[in-house]
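Note that one protein chain is taken out, while the other chains of the complex remain in position.
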Amino acid sequence: MRVTFTVNGRRCEADDVWEGESLLYVLRERLGLPGSKNACEQGECGSCTVRLDGTPVCACLVAAGQAEGSEVLTVEGLADFARQRSGEPEPDQLSPVQEAFNRAGAVQCGFCTPGLLVAADELLERNPLPSDAEIREALAGNLCRCTGYEKILDAVRLAARGAGEE
Amino acid sequence: MEFLRPAGWEEALAAKAEHPDAVPLAGGTDIMVELNFGRRRPRTLLDLSAISELHAVERTPSAVRLGAAVPYTRIVEDLADVLPGLAMASRTVGSPQIRNRGSVGGNLGSASPAGDAHPALLAAGATVEAESVRGTRHIPVEEFYTGVKRNALAEDELIRAVRVRPAAGPQQFSKVGTRNAMTIAVCAFALALHPGSRTVRSGIGSAAPTPVRAPEAEEFLGRVLDEGGYWESGEPVPPLVAEEFASLCAAACDPIDDVRGSAAYRRHAVRVMAQRTWEWAWAGYRPGAARNDDEGGAACV
Partner (left out) sequence: MQTQPTRTRPESTPADGQHAGGVGESAARPDGTLKVTGEFAYASDLWHEDMLWAVTLRSPHAHARILAVDVGEALAHPGVQCVLTHDDLPSRTTVYGLEVADTPALAGDRVRYHGEPVALVAADHPETARSAAAKIRVEYEQLPVVHDESTALATDAPLLHPDRTDGHAAHVPHPNVVHRQPVVRGDAAAAAARADVVVTGEYEVGMQDQAFLGPESGLAVPAEDGGVELYVATQWLHADRRQIAPVLGLPEEKVRMVLSGVGGAFGGREDLSMQIHACLLALHTGRPVKMVYNREESFLGHVHRHPAVLHYEHGATADGRLTHLKCRIVLDGGAYTSSSPAVVGNAASLAAGPYEVENVDIEALALFTNNPPCGAMRGFGAVQACFAYEAQMDRLAAELGMDPVELRQRNALRQGGTMPTGQVVDSPAPVAELLGRVRERPLPPERRWDTGAGGAELRELPGGVGNTTHGEDVVRGVGYAVGIKNVGFSEGFDDYSTARVRLELVGGEPVATVHTAAAEVGQGGVTVQGQIARTELGVERVVLQPADTTVGSAGSTSASRQTYVTGGAVRNACTQVREHLLDAARRRYAATEPVWASAALQLHGGKVTTTEGRPLVGIAQLLAELHDEHPEFTVESEWRHRPTQPFDPATGQGFGHVQYSFAAHRAVVEVDTRLGLVKVVELACAQDVGKAVNPQAVLGQIHGGSTQGLGLALMEEILVGPEGTVRNPSFTDYLIPTVLDTPPMPVDVLELADDHAPYGLRGVGEAPTLSSTPAVLAAVRQATGRALRRTPLRPEHLLEV
């Protein structure tokens, strides 16, 4: 079947999609957007987190056909999305959470990073100054095997603080 | 495989009548796992995610009509005042991403004994609104679970909504998992006090082939509260009552050993959760609210 939806502001079309295919597969294998990761494909790790019409979801659990007509945001579009949201004019800049993950040492193997970035960015959009407990509950759906989460928490605090200073 | 995407409810019912073996798909949090791992290859997928009715919450003084596809996140954020037990249960479902997609309708459709919503629905006394082109049935939730991962739906029926009375008394939900987040219940327990009808209802998850109530325990506690005038006084209830109630709840279990926990542990944990949730619920009970009939609208915990 054919599926049409918007990804990172661009209208995309995928043909010959198998009806049982996930949005994750379509993004990664048909649309050339492998940033969303395929760690478990059972909704237990969060590494494929994207925003579907604004809501963070596991792309592996969305049937491709369910995304028809919707707007999808992936890690590849995060910087642009954040820039437009804040009204910043400068292109080619990382978003505050991306910058913070880099600076805080929150990235090791990086496989969890795209999903965490999308989830953390959405958290800060809803709640610009979250408490530690709120950060933990909001990110509890994103497994990381490398960092023990300490630097990830640092990064989210850093991004929140940075935004607060602006 | 065929992918049907009805735009409206009537169309969905017609599709289900035409394709009785079509597998309904909404949040995808169960079905997609089975598809991704090749465990299930339905001939037809019936995507209900575009049907706005299923995402609607209708509140009346006597009932909350919760659309089958309303995601758990909304229950946590918007319905904690009227459906406190279900909101507590919803907060423990999977991850934030899962709560953004998963719904009570899906929990009911899968009818897994581990579904987090079931104990809360049982305790609250929910009714499942099952609909087909033939008409609508209102199934009391305790009659809905018919076996391990089996439910009372006819093959042409879809779940339209769940109807729950707004809480008039305290409700609690408690769930043991082997991790502090994103965990399937080892077992779960829900309790609701219904001052209007002077009854107590319970729900037990993951400790029997289906979600179950503990009728003897409910009856025992209801009788104690009634006969002791506790509904009126709100006085502390003797601890022995809590222990007996908890024992009766444990006795209502019929658990198994599996990778998530032993049968003995499940039975024990249900006992502990029953005792604690009762103590918390009673601590939150105010006799003033008792005069507030069940039909009297939102109460608080």
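Lettered A and B in written order, each chain numbered from 1.
Throughout what follows, a residue touches a chain if its C-beta (ideal position, glycine included) is under 8 Å from a C-beta of that chain, and two chains touch if they have at least 3 such contacts.
Computed from a predicted model, the values in this text were never measured in an experiment.
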Residue of B:4, B:69 or B:88 touching the missing chain in the full complex: B:88
Residue ranges of chain A at the interface with the undisplayed chain: 18, 20-21, 28-29, 32-42, 44-45, 47, 74-76, 78-79, 94, 98-99, 101-103, 105, 107-114, 117, 133, 135-137, 139-153
Chain B residues that touch the omitted chain in the full complex: 36-38, 88, 91-92, 172-184, 186, 259-262, 264-265, 267-269, 272-273, 276, 280, 283
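Here is the rule we go by: only the chains that are shown with their structure count from here on.
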Distance between the centres, which are taken as Cα means, of chain B and chain A, whole angstrom: 31
Residues on chain A engaged by chain B in the complex (per definition of touch): 1, 18-20, 22, 41-44, 46, 49, 55-58, 60-63, 65-66, 68, 119, 137-138, 140-142
Of all residues in chain B, those that touch chain A in their complex: 1-3, 5, 25, 27-29, 31-33, 35-37, 41, 45, 47, 49-50, 94-98, 100-101, 180-182
